[in-house]
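With one protein chain withheld, the remaining protein chains of the complex are depicted in position.
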Amino acid sequence: MGQQSQTNIVQELPTILGVIGLFIIASLYWTEPGWEGALVIRNATTLSLPFATIITVGLLIRRHARNIIRREETTPYDAITIGSAVLIVLLGLVGGMADPTMAALYANVNVIGTMAVISAISISVFSPMIRIYRAKTPIMGFLILLSILALFTYTPIGEMIHPAIPRLGDFVQIWISGASDSAFWISTYIGAVALITRMILLKERLRP
Amino acid sequence: MNIKWKDTRLIYLVIFLVIFGTSLTPITLPLPVVQWSKEFYKVIDEGVTVSVNPDNPRHFAGVKEGTRVMILNSGETAKLWGDMSEAVKAVWTDLRRRGAHILLWSSSVDNQAILDKYLIPYFYGLDPQSHSDYGVSFVDLGFVAGGNALLEQWRTSLRAITPVDRYGNSLADIPMMQNFDAMRIDCDLIIGLDARGLESIYVIRYNTPVLEMGGTDSAGYLALSYTAGYFQGMIMGQRGGAEYEFLSGIPGRASAYMLNSMAIALIVTVAIVVGNIQYLMSRRET
Amino acid sequence: MTMNQLVLQALVRVDVLGVFIAFFLVLLGASFTLRGVSLRSIPTVEASLEAVRACSEKGNPLLFDTGWTGANFWGHSSGLTTLCFVPATLELLRAISRESGKLGVRVITGTTNAVYALMSHDFMQRGFAESGHPERFIPTDIRFYPDNTALNLSDVEMAHRLPFGAAVMVGGHNQTSNVVIYEALATEGAMIVAGEIWPNDNSMAALAADYMSFSEENIAIGSYLSDDPVPKAILAGEDIIKVFLIAIVIIGGILAGAGVW
Partner (left out) sequence: MSSPIEPLMPYLNTFVFFAAYSVLYKDNPMYRFVQSLVVGIGAGFLFMAQIDQIVRILVPSLPQPHAVIALVMGVAFFCIFIPGLINIYRAASILVMTVGIGIVLPYGVAITWTATLGYSQRLFTGLGPFVAGICYALGMSYFLFTGRLEKPTAPLRTLGRVVLLVYTAMCISMTALGKLNLIQWKVLDALWGIPSTWFIPVGIFVLILIDAFVYPFLGVKKAKEVESEA
């Protein structure tokens, strides 16, 4: 029995230490200039983040390398992924972070590719709006009207029809959507405190 | 030919064609200035008093020569640049015109890369470090990892954890940084680029004036921060850029985006209305 | 030294500190007094396991995508919510892995957070072990991407290539980019279960998902999956705080309007 409870404590040790550390760091919110020990832990954690990212980038490359070794169907694309990653690393090792070729490739491929995906959201939103946005219930009808109000408020259409339209849209956005946004976030913040309470009682674990 | 009107590819195609068509002849259209944009400009121009922490209200007198402004490029600027470009340019131009001291931090590599490509060369040339403004009225910390943890540390001392700028120059040796270290008192105005959390770090405790810039829809998730009174003003999207150009008198290209938005909005609205009429009629028949 | 530091500390926003402590005391009290209280249902809990069964019937893999969920270190407070999703999503991953192990479904995960990717490994492995089929755990199916766009592009590509039988998208996507993945999944006929952190991501889920739960409901998923009455009692305790806040707005508003407060 004694051995079992000892084992349990050992198993829970990461969560216990995590909760203690969490409250020590949280105390910094209310104190000026802050506890020396807590500041050191916080800043040490901040500076340690690059190592975790380096490892996971390594794991990403390893996954693609394995695909090539196993001659998976995706092999040519895995080769492109690894090849481009290695190229960038080589450029960086030789020319440093200021290497213009590395910066040019990153800005013109990764950053622009990123923006392309994000801009595709627009089409991905308009498509279901056109296909499946139907007033199946009165509430749904009301929401469709609001979506159209937003389209009219944030383009010149509303102003061209009547100045009251963008004013109404602005009102709904600021006061109703704003309050709704508050309810979303603040309920989540309360959920976060509840989560920590569960962690204190060892009801949520950070390892299985 | 049997055209399936609900084929997603057809919808995609129509949207693309309209964007291309409207881009060929950009026309300036009338726009009302929304409340949060008016307030944004008013803070820059006239200032504001912040009293979220009732113990020590803080008065900011607007951006003047030497006003210390920190720009936190810490949201999704890279992803949203096409929707923020003109607004950020207009505001940056205004800040320089008024003689502000600008300190820039990027929270991610892509955020740094997008400003490097589309904004910094516009104001400071291809080698910003050699520009006469550098170190005098502009300093770039570059990408520094750490997000909230950095902002927490920086409120008492920037140099304690970030001793150098992006080029490796010691911050202690840079003239502009001599009185720019404890951000809770040394920073007169914070402008977030699609940044969140600034209210809980700086406004609630220190009443630092905070303005926010984002994409058109960033207002969705920033609504709490504005409605609850933490952000003193917001500029959202290319539309916000057009509003700022109008308010400040700085010429720009933002209003050219409105024709495209209007055309698509009209088409989508018509499609939704027609689709719903069809739906209601078919339901009545059954 | 500690005493010296204690003396030298100035306290900021003591009122918020008081509320912080009060919230904990209420929730701790609730953990004892509200045990056995019944909770309303959250649709995505059951639907997530249903998604595994759907994949089993179709013979396709399941996508478990948590996006940005994890140790989030950029400059904003939404980091709090993405962090607080960690235990819930890991528990859900374990439950899904357990079910998938039994039914022989392959689970492919996607995340953009390095530390979270490493933690997923433990929970997924345990889930498959609990199913009695540890050999069905494929470590390389835990996919880390350097940013959300890489994750998006890859999810869309996999949605078309594999394709997925179902997707459980519980976590943090960004800039509403989840809708791009939803469109690809919908094109291939995958079942979509969504529980997004951010309100605007929720909006996209409302547009496209078969089952969805709103923001905070997702943090509670771990408690719903557990047989333990204590986590459920704490959830019930949250209601006391929410009713208190609602009362502050209404009663406090009336008092402030009357000039009493």
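Note that the chains take the letters A, B and C in the order they are written out, and that residue 1 is the start of every chain.
One rule holds for everything that comes next: a contact is a pair of C-beta atoms (placed from the backbone, for glycine too) under 8 Å apart; a residue touches a chain by one contact, two chains touch by 3 or more.
This structure is a prediction, so every number in the text was calculated from the model and none was measured.
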item: Contacts of the hidden chain among displayed chains; value: A, B, C
item: Full-complex contact with the absent chain, from C:124, C:142, C:169 or C:207; value: C:207
item: Hidden partner chain, residues of chain B it touches; value: 8-9, 12, 16, 19-20, 22-24, 26, 52, 80-83, 85, 109, 126, 143-145, 148-149, 152, 161-164, 168, 197, 199-201, 204-205, 215-220, 223-224, 227-229, 236-238, 256-257, 260-261, 264-265, 268
item: On chain C, residues whose C-beta touches the chain left out of the figure; value: 13, 15-16, 19-20, 23, 37-40, 70-73, 77, 79-80, 83-84, 86, 115, 118-119, 122, 145-147, 149-150, 153-154, 156-157, 160-163, 176, 184, 199-200, 202-204, 206-207, 214, 216-217, 220, 235-236, 238-239, 242-243, 245-246, 248-250, 252-254, 256-257, 261
item: Touching residues on chain A - with respect to the absent chain; value: 14-15, 17-19, 21-26, 28-30, 39-55, 57, 60-61, 73, 77-78, 80-89, 92-93, 96-97, 100-110, 112-123, 125-126, 129, 139, 142-144, 146-151, 154-155, 169, 171-190, 192-193, 196, 206-207
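Just so it is clear, only the chains that are shown with their structure count from here on.
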item: Whole-Å gap between the CA centroids of chain B and chain C; value: 29
item: Gap in Å, rounded to a whole number, between the CA centres of chain C and chain A; value: 12
item: Where chain B touches two or more other chains, by residue; value: 8, 76, 79-80, 110, 145-146, 149-150, 220-221
item: Chain C: positions in contact with at least two other chains; value: 12-13, 16, 73, 78, 147, 149, 175-176, 183, 199
item: Chain A-facing residues of chain B, complex; value: 6, 8, 11-12, 15, 29-32, 34-36, 76, 78-82, 109-110, 113-114, 116-117, 145-146, 149-150, 152-153, 156, 160-161, 216, 219-221, 223-224, 226-228, 237, 239, 258, 261-262, 264-266, 268-269, 271-272, 275-276, 279-280
item: Partner chain A, residues of chain C touching it in the complex; value: 1, 5, 8-14, 16-17, 20, 23-24, 27-28, 31, 73, 78, 80-81, 83-84, 86-88, 90, 94, 114-115, 117-119, 122-123, 125-127, 140, 143-147, 149, 152-153, 175-177, 179-180, 182-183, 197, 199, 202, 204, 207-208, 214-216, 219-220, 222-223, 226, 228, 230-231, 234-235, 237-238, 241-242, 245
item: Contact footprint of chain C on chain B as seen in their complex; value: 8, 53, 72, 74-76, 79-80, 107-108, 110, 145-151, 195-200, 204-205, 215, 217, 220-221
